[in-house]
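Before anything else, here's the structure in question.
For this depiction, one protein chain was excluded, whereas all remaining protein chains were kept in their positions.
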Amino acid sequence: MPRCVITRRVHFSAAHRLWNPSFSDAENAGVFGVCNNPNYHGHNYDLDISVEGEIDPATGYVMDVQRLKQIATECVVSHLDHKNLNVDVPWFAGLNPTAENIAVVCWRVLQPAVRPATLKRIRLWETDRNYVDYDGT
Amino acid sequence: MPRCVITRRVHFSAAHRLWNPSFSDAENAGVFGVCNNPNYHGHNYDLDISVEGEIDPATGYVMDVQRLKQIATECVVSHLDHKNLNVDVPWFAGLNPTAENIAVVCWRVLQPAVRPATLKRIRLWETDRNYVDYDGT
Amino acid sequence: MPRCVITRRVHFSAAHRLWNPSFSDAENAGVFGVCNNPNYHGHNYDLDISVEGEIDPATGYVMDVQRLKQIATECVVSHLDHKNLNVDVPWFAGLNPTAENIAVVCWRVLQPAVRPATLKRIRLWETDRNYVDYDGT
Amino acid sequence: MPRCVITRRVHFSAAHRLWNPSFSDAENAGVFGVCNNPNYHGHNYDLDISVEGEIDPATGYVMDVQRLKQIATECVVSHLDHKNLNVDVPWFAGLNPTAENIAVVCWRVLQPAVRPATLKRIRLWETDRNYVDYDGT
Amino acid sequence: MPRCVITRRVHFSAAHRLWNPSFSDAENAGVFGVCNNPNYHGHNYDLDISVEGEIDPATGYVMDVQRLKQIATECVVSHLDHKNLNVDVPWFAGLNPTAENIAVVCWRVLQPAVRPATLKRIRLWETDRNYVDYDGT
Partner (left out) sequence: MPRCVITRRVHFSAAHRLWNPSFSDAENAGVFGVCNNPNYHGHNYDLDISVEGEIDPATGYVMDVQRLKQIATECVVSHLDHKNLNVDVPWFAGLNPTAENIAVVCWRVLQPAVRPATLKRIRLWETDRNYVDYDGT
């Protein structure tokens, strides 16, 4: 059977602050600029979740995209939407919530959740001009 | 001379929390739901600023859109971008930073700044599914 | 208090066929072209629902946009999404399901449902190149 | 019968230069900045054409949107697409091809062409951050 | 010479129904949900067609993108646009018209048609939140 990649986009809105507690205030300001605001700022994030597999001849699906949406909602969106990533989300204890790290964290919760399908790629949009791709490597 | 409306889009990313300090916690949670998170959440905001006027026969411009971008940057974006609207922005002292109130506040700073042109409308996008229009009424 | 217009976008996917049963087949083909296919075709529709009102000083809302989304889901999306407009939706008995008529029908169900707020405008996108505005006139 | 506004988007790509031949080189550079490049620059323009009228009870159309597309193609796109607005298009002889003036020129050719329907508004996007509205006033 | 991938987007609007005739009605409803509506629903599909090759030093083209558009129109769009995929399109006789299967079918007609260029990838958007990639594997 042919193999395809299906992608579902979900979104969440969150606050965050970029900083490294082992940096001085001046270093944090220099490295992270306006993103270092101690009072936080925020974004609308879009997350594109791509899953690969053979097309099931009985259904014509790699995976029901509504099921993929449910998994994404339960495993990611319910944890991150309308949250402060630094304060409310244990996944970022000791981990700076950059777009790169958010993408890696989303991969780690989604990769087992989509089984037996194969998670192929996570694309996280922080704005409509910046995004990060992660494929588990 | 013909009269036109020109519009420039600018954007900013900010954190906020919706609440009314005179409400109980339960009332705040009931009215504002997930937007009431005391640790804040955030959005990428797009702001469409529309200015009306006659076309200047010498330039073909109602107003130089680069000048409108500068005004928007100085008067709005520099005050709101990568900020916590509740904590960092005096405009929202005693004012809940809903999309409606953000639009009104932006109108009030932009309306005098674009003179002698006429501010026609402010459209504030909080997500790509929600926006607010305000025209000074 | 200032008056604003808030807009919420919802979407639905539906099949339809354009035709007038009092036309001959040749007339239907001539007037409606490929949209006259007796086996139907379909679209992803986006519906922008705009509601006007004063900003409530206690909440900063004209209307909770989540409440507007609920109303839209119950009154419109649940009736039209994944439906055949000609066959499954009684609103189009005797009414050709053009974008114009879909917009008018959505207005008629939404206008009482959003009270005491005031429905200001319906914008129905049939494709990303075509849309219809209706304001109750 | 209800009255609606239908809108069709068309696009064209063109080169232009902004300048006033009665200005000195320094004045042109000061007023028009990078848009004054004597060797031209260019844009992808999107033009949203809005027509108002009663819904025809026999068709459910204000106007067949395919007919509106044809009119736009013949009256506007065929004259402007892949053209140099300053050099190739007589409409801009003695008229600076700003977004404002392009919108007015498009209105003047489209307004009689859409009759008996009524041209309601022209929206010209020069980039995805700038647009001009003209309604014949 | 450098090798590039060029992509052209085309679109079509179609009705379809998802079902497996060997399933019971209950199974079809359970597996395909609202997509199983026997009266059909529909979508605006966008199809991104990617072709790989060396840049021709005489033209600077991998392939004239207007030629690619023509091939897409003749081989795909003319067969699918404003059609009922289940009823009007022989390619889906015995094949459930899921996004996955539509992508595979489009690949099979486009792969020989773009020769001597190499078809690299098909991306089919069913909504702006769901898409399928197929690369012939």
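Residue numbering begins at 1 within each chain, and the chains themselves are lettered A, B, C, D and E in the order written.
The definition used in the following text is that a residue touches a chain if its C-beta (ideal position, glycine included) is under 8 Å from a C-beta of that chain, and two chains touch if they have at least 3 such contacts.
All values reported here derive from a predicted model rather than from experimental measurement.
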Touch partners, limited to displayed chains, of the chain removed from view: A, D, E
Residue among A:37, A:84 or A:101 that touches the chain left out of view: A:101
Listed residues E:14, E:35 or E:62, member touching the removed chain: E:62
Touching residue (missing chain; options E:6, E:99 or E:132): E:6
Touching residues (missing chain, whole complex) on subunit A: 18, 20, 22-23, 31-33, 95-101, 103-104, 128-134, 137
Missing-chain contacts mapped onto subunit E: 2-10, 50, 55, 58-62, 64-66
Contacts of subunit D with the absent chain, listed as residue ranges: 11, 13-16, 34-35, 37, 39-44, 81-84, 87-88, 127-128
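Basically, only the chains that are shown with their structure count from here on.
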Candidate from C-D, C-E or A-B with the same interface as B-D, over half of contact pairs in common: C-D
Touching two or more other chains - residues of subunit E: 128
Overall pattern in which the protein chains touch one another (line/ring/star/complete/other): other
